[in-house]
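Notes follow once the structure below has been shown.
Here is chain A:
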Amino acid sequence: MSGTLAVRGVTKRFGGLVAVDDVSFDVHEGEIKAVIGPNGAGKTTLFNVLTGFDTPDAGSATYAGQELLGSRPDRVVRRGVARTFQNTRLFEEMTAHENVMVGTHARTSSGFTSAALRLPRAFREERLASEEADRLLRLVGLAERRDTPAADMPHGLRRLLEIARALATSPKLLLLDEPAAGLNATETAGLADVLYRIRDHGVTIVVVEHDMGLVMQVSDEIVVLDRGAKIAEGPPRLIQKDPAVIKAYLGEEDLDD
Partner candidate 1 sequence: MGRAALLRYVPGAVVALFFAALPLLATGSDARYVLKVFTFVGVNALVVLGLALLFGYAGQVSLGHAAFFGLGAYTSAYLTTRLELPWIIGLLAAVLVTAIGGMLLALPSLRLKGHYLAMATLGFGEIMHVAFVEASGITGGPDGFSRIPLAALGGFVFESPQAKYWLVWGAVAVGFIIAGNIVSGRPGRSMLALHGSEQGAVASGVDITGLKVRVFTASAVYAGVAGCLYAHVVGFISPSSFTLHNSVIFVAMAVLGGGRSLAGPVAAALILTLAGFADAVFPGLSRETLAVIQDWQADLYGLIIISVMLLAPAGFAGLYRAGLRSVGVKL
Partner candidate 2 sequence: MRRRFVALGVAVLLCAVAVLPGCTTDGEPGVDAGDAEPIRIGAVLSVTGPYAGLGVPERNAIELEVARINDAGGINGRPLEVLYEDDATDEAAAQAAAVKLIDRDGVVAIIGATGTGQSMAMRGDVERAGVAQVSMAGGNVITGEFSEWVFQTPWPNRVVVPFILSYLQEQGMTRVALISDSGGYGKDGVQITKEEAAGFGVEIVAEETYQRDDKDMTAQLTIIRGAAPDAIMLWGAGSEAPTVLKNAKDLGIEAPIIGAPGNARLELIEGAGDAAEGFTFAAGHILLPESYGVGTEAYEVATDFVDRYTEAYGVGPDIFAGHAYDALHIVVEALKRLPAEGFDAADVRDEIEATNGFIGVGGTFTYSADDHNGLSESDLTLYRVVDGVWVLAEEAE
């Protein structure tokens, strides 16, 4: 089975409100797919359901032959599906390097006993993890901030740090939740390079984003959600002109309701 993410009929209700309404789409290996839609369209809820932070009411999502829905978030990560958050969830007191090293915990296994007895296995894993973390920091351009605590880092760099940490789990599929939020123009441009570099390392990307410039620039395909339902899917050129999308974003011209 190729590394395709197949989302089929995913639905999530909060009481009466249908946050995600029977959404289906595919993400092909090596592709950058964007998920866009006005606020409250259910984008983040969809991400939460796909990565185990929320339980779906219906539907399925298979990736590389394995069902994702319903399993615990850390197990989803170990199946190669990593994510970032709309507002970053970093370990504030730990340095950038330490933050990224936590990402490697998805792949390493030395526990209390091997650490307590300082077994060689623990040492070897630590060294490899540290090198991997440095490599990823270089990839996202944070090498020189290696020893800065996350709390002391500016907003834009924090987003890149979280991406680096997600990459440290050696994912094959990376879900980014509004990575460009709060970035200025130069930082957004830098982010685009980072996304290309990640894709060139063979990682498929799904990104939720409001910055249309970035979306149009980097995405191969776009899914548009509105009030929980998928209203359009296709390459950027088509989506730009799709009347339904425009209506969802700009509302009705003739204000009938």
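Please note the rule applied: a residue touches a chain if its C-beta (ideal position, glycine included) is under 8 Å from a C-beta of that chain, and two chains touch if they have at least 3 such contacts; residues count from 1.
Picked so that all candidates are chains of the complex that A comes from, given by their letters.
Computed from a predicted model, the values in this text were never measured in an experiment.
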Worksheet item: For chain A in this complex, which listed candidate touches it: 1 or 2?
Response: 1
Fill in: Parts of chain A lying in touch with candidate 1, wherever the complex brings them together
51, 53, 72-74, 77-78, 82-85, 89-94, 98, 101-103, 105-108, 110-112, 115-118, 122, 125-126, 129, 147, 165-166, 168-169
